[in-house]
Structure formats: structure tokens, C-alpha cells
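Have a look at the structure below, then the notes.
For this view, one protein chain was removed and the others were kept in their places.
For reference, chains read A, B and C in written order, and residue numbers begin at 1 within each chain.
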Amino acid sequence: MNNLDTFHESLKYIQQKTINILNTVTRKDIEKINRWFFKANRIFVYGAGRSGLVSKAFAIRLVHLGFQTFVIGETIGAPVKKGDLVCIVSGSGETIPAVMTAEIAKNLGATLMVVTGKQHSRITKFADIAIVLAADCTEKERKRFAPLGTLFEASAWIFLDGIIAELMKNKKETEESMRSRHATLELP
Amino acid sequence: MNNLDTFHESLKYIQQKTINILNTVTRKDIEKINRWFFKANRIFVYGAGRSGLVSKAFAIRLVHLGFQTFVIGETIGAPVKKGDLVCIVSGSGETIPAVMTAEIAKNLGATLMVVTGKQHSRITKFADIAIVLAADCTEKERKRFAPLGTLFEASAWIFLDGIIAELMKNKKETEESMRSRHATLELP
Amino acid sequence: MNNLDTFHESLKYIQQKTINILNTVTRKDIEKINRWFFKANRIFVYGAGRSGLVSKAFAIRLVHLGFQTFVIGETIGAPVKKGDLVCIVSGSGETIPAVMTAEIAKNLGATLMVVTGKQHSRITKFADIAIVLAADCTEKERKRFAPLGTLFEASAWIFLDGIIAELMKNKKETEESMRSRHATLELP
Partner (left out) sequence: MNNLDTFHESLKYIQQKTINILNTVTRKDIEKINRWFFKANRIFVYGAGRSGLVSKAFAIRLVHLGFQTFVIGETIGAPVKKGDLVCIVSGSGETIPAVMTAEIAKNLGATLMVVTGKQHSRITKFADIAIVLAADCTEKERKRFAPLGTLFEASAWIFLDGIIAELMKNKKETEESMRSRHATLELP
């Protein structure tokens, strides 16, 4: 990659690592997640910082697919109950409010799906399923081309869009049916 | 009020003016608003800046009362349709996104309730009902004790809490039934 | 108040109780708060649910006054440090993320101001100053006219606007200087 500038090297690096990371996701896990979405009464998503943005992007598509969905911490909320599915995105698996949300969700009887970058973290202990998105990297390269949680966040974003494609198929939704549920007064 | 400090003078001023402002709201308007809430399929609220915060506080209570409610611009949204009630809070009645939201809401066939500080503003032209919360003030005093939209915002906050009390009674809700709909994982 | 409807009774009730509540705030506390704002490097505000909206309304005015201000949990953040002032609004004083934020803020060496409805709550233990906004009420009346945290939230909103008037005077700001710092692209 010698004659590339930092921008293009970084793109290549993020894209290659994201492919490696996502290759580790198994069909078995996807099937389990799929079943839970169809069994759940309601879906709650949560995340802090950039992971929170990833979780919100997922929530928007879940709404498009017709799932009753809430973003924990936004104005419009509801009490989490048994029968609900809570999805938390946390790169480190140690972010305090994410871990706390996981613990409370379990105490309330919800099913907990966690998307994290660390297998052995505090949050995975509460999880009914933990999707671990972690890369084998040389630290020097990673810090230069993908600082902080960059690799995890890009992987989590695409991973959740893959889940959307899977749910869309199984729920027999189409782009058109999704668009019909899209907020028209898009004043962010 | 001579021997009061600025803090206490400001409190007195805001409270007295708020009382004067809210005294102008008529029973007839409240009855009309009440009917619309019970007829509406869904409620959408919107506001920019501090008026937006007032509208979100209202939305939280509407959820507690069991109304299906959306905050325009948040992650979880839905398309506005005929049969929906859109409530916009705008002090000046001229804030661009508020006026634009009003226009789009009317074009989509929704009923539009506006809470504003200015009778003759661009937004009131689109409104099916406009609640005007405006005070008679000496500008010098107002600027010192309640700068910018302060009087309007405090009045709008309390006005909407009065609407909540009215809706609670007519919907036969109680504090307990409202609490049961309160988000438990309150991690904003 | 017999011949008033619920809406107008509720307005009267909220306004009268808010006046009673705010009468208990002492000059001494205001002076202490004022000194802290002028000594602080940066201001951080936090609150969950409707209390969070109250804290954000305060933050907007602090920005207008020229204080460097952050809302904990929003996209644009900064690390809390010694020398910073953290203001948390929590009606119950027991909301988990509010208490946790209080504890972390103290551990990081910040000064902590709490606005709460309960004197003896978990959050007040961490506070350098706790402003307690609590009413003497008959529960039956309160539940009907001001359910859940309604009285606290209205009082906290006006209390913080009084602080703004005080800071405005001491910082020699005017409505005009505040408006010049107002966000022009108000697309919430």
C-alpha cells in the first residue's frame, strides 16, 4: 500500500479488517437472533457514543421493517418487560451505562443481545447472545488507520445491516413496504 | 420588589407574567384540543431549541397517558398521515423548521395545533388551532428578568401540563397507571 | 376553585405550589452558586427524562451567556475534570444514571450542584450544594393536578431561569449579547 496516501490506506485497512471481522459470524448465531426478533414483543436498543449511533441506525431500519422499537434514553420510551428483546452495542463491553443497562434488562426478564468488541468483558456476562466483532491487528497500524473503536463500529454497522437484510427476507418485507413506514417529516 | 436580589425578582416576574399569560386561555379552546386528542390516531410533537424541549416534556406525559406519540426528528419515527394530530411549539412562530413542519403536516392531511407567542406569525396561518401565549410587558423589565423566549417557554411548559391533567381526567388515568408506562431503563 | 375545570384548576395548582416551593430558596445558596459559575472552567449538565429536558433548557441559556457548556450524553462532549462544575437535575434523587453521574463527577474532582425534589436521597450525598425543591401537598390533589414529577420539574425550570437572570446581571450580559450567541441554523 506504499504509494497510497493516508486517506486511501485507511479506507483499505478499515474495509479489509471489517471483512475479516465479519467472516467470523456464524450462521447459527444469525438463526438464533432471527428467532428472537420474531418472538419478541418489542425491541429496545442502546449504546453510548459512536456505538449508540450504530444502535440507532439499526433501530431506524427495525421501524421500517415494522418491529415495535424503542431507543433507550430517547424521549419516547416504554418499560422493558419479560418478552422484550434488548440489543446493546458496546465496543469495550465495559462502558458503565451499557453494562448497567444490560444488568437492569436481565433483571427485568428481557432477552439480551450484545454486540461487542471484547469476548471477556463485563457486559457479555449478562448476554443471552454476544456477537463478538474483534480483529487481529498490529497495534501500530490500527492506531494510525483506525483509531479507538473505529474497526468495531464499522463492523457493527454493517453486521446490523446484514441482520436487517435477513429479517427483511423472513418477514417478507420489501424496500417499498419499508419506505412506507419511513418518517416523512424528516426534521432530524 | 426593591429589596429583592435579581434571582428572586426574576422568579417573581416570571411567575406573575406566566399567571397573566395563562389566564387568557379559554375553556372553549381546551375543549376543542381535548376532542382532537381523543379523535387522533397518533400524536406528533415538534419544536426547535427550548420550545423543542417543552414539546418533548409534553410527549413524555402523553406516552404516560397511553397516547401513541412521536417526537418529529428523533430516531423512532413514523410517517404523518390524515387522522394524526401534530402539535408544534414555537415562540416566535417564525422559526424556519417549525414553519416548514407545520406546512408539511397540513399538506399530509394532519390536524395542526400550534402553541406560540405571536398571534400574527407565519406558523399560525397553517394552524387548525393556535394557542397564543403572550404577555403585556415593559421591554426593559422583561429583558432583565426573562430574556429571549423565557416567558413563553415557562408558560408553554405549564400550559401543556394543564392539558395533561385535563386529558388524564377524561381518559380516566391515574398517577399509578401513568407510572406503569414510564420507561424503566431511564438512561437518557 | 370549585367552578374551574380540571385544566384551569391544574394551572392554578401548579402555579401556586411552584411559588411556595421557590420561596424556600435562600439568597445564600444563590450567591454560592453564582460564585461557582464564575470560578468554573466549564459547565456540564445532566438529567434523565423530563429533568433532562430541564437541564438542557438551562444549558442553552448558559451558552447564550457565553459559558462553555456541555450536555452529558450528547454527541459533542468533553472529559469532566477538576475545576469543572457539574449540574444534575433529578426529581427523585434516585434515578440510577443521575446518581452514577454524580458519583463519577465527584471522583473526577468536579464541583457538583444538584437540583432535586428530595432532601434525603442518594444523589444529595455527593453534592457540594443541593437545591431541594419540594412542596407540602395533599397527595390526592397533587396526583390529580400535577402527577409524577410535575411540580418539581416546573419549579426546577423556573429556578434555573432565575439563576440565568442572576448570572446575566453579574456577567453584564444583555438580551442582545445573548441573542448573538444563539444558534442560527436552528434545525433541532
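As a working rule, a residue touches a chain if its C-beta (ideal position, glycine included) is under 8 Å from a C-beta of that chain, and two chains touch if they have at least 3 such contacts.
What you are looking at is a predicted structure, and each value in this text was computed from that prediction instead of being measured.
Put simply, the hidden chain is in touch with A, B, C once you look at the whole complex.
Contact with the chain that does not appear here is found for just one residue of C:Ile21, C:Ile60, C:Leu151 or C:Leu167, C:Ile60.
Interface with the hidden chain, as seen from chain C, comprises residues 44, 46, 56, 59-60, 63, 69-80, 97, 100-101, 104-105, 108, 180-188. Against the chain not displayed here, chain B makes contact via residues 73, 96-97, 100, 104, 187-188. In the full complex, chain A touches the omitted chain through residues 5-11, 14-15, 18-19, 22, 25, 27, 30, 47-50, 52-54, 56-57, 60-61, 64, 73, 95-97, 143-148, 150, 153-154, 157-159, 161-166, 168-169, 174-175, 178-179, 182-183, 186-188.
As a convention for this text, only the chains that are shown with their structure count from here on.
Interface chain A/chain B: over half of the residue numbers present appear on both copies, so the contact uses mostly the same residues. By the count of C-beta pairs in contact, the leading chain pair is B-C.
Averaged Cα coordinates give chain A a centre that lies 34 Å from the centre of chain C. Across the assembly, chain C contributes residues 73, 96-97, 187-188 that each touch 2 or more other chains.
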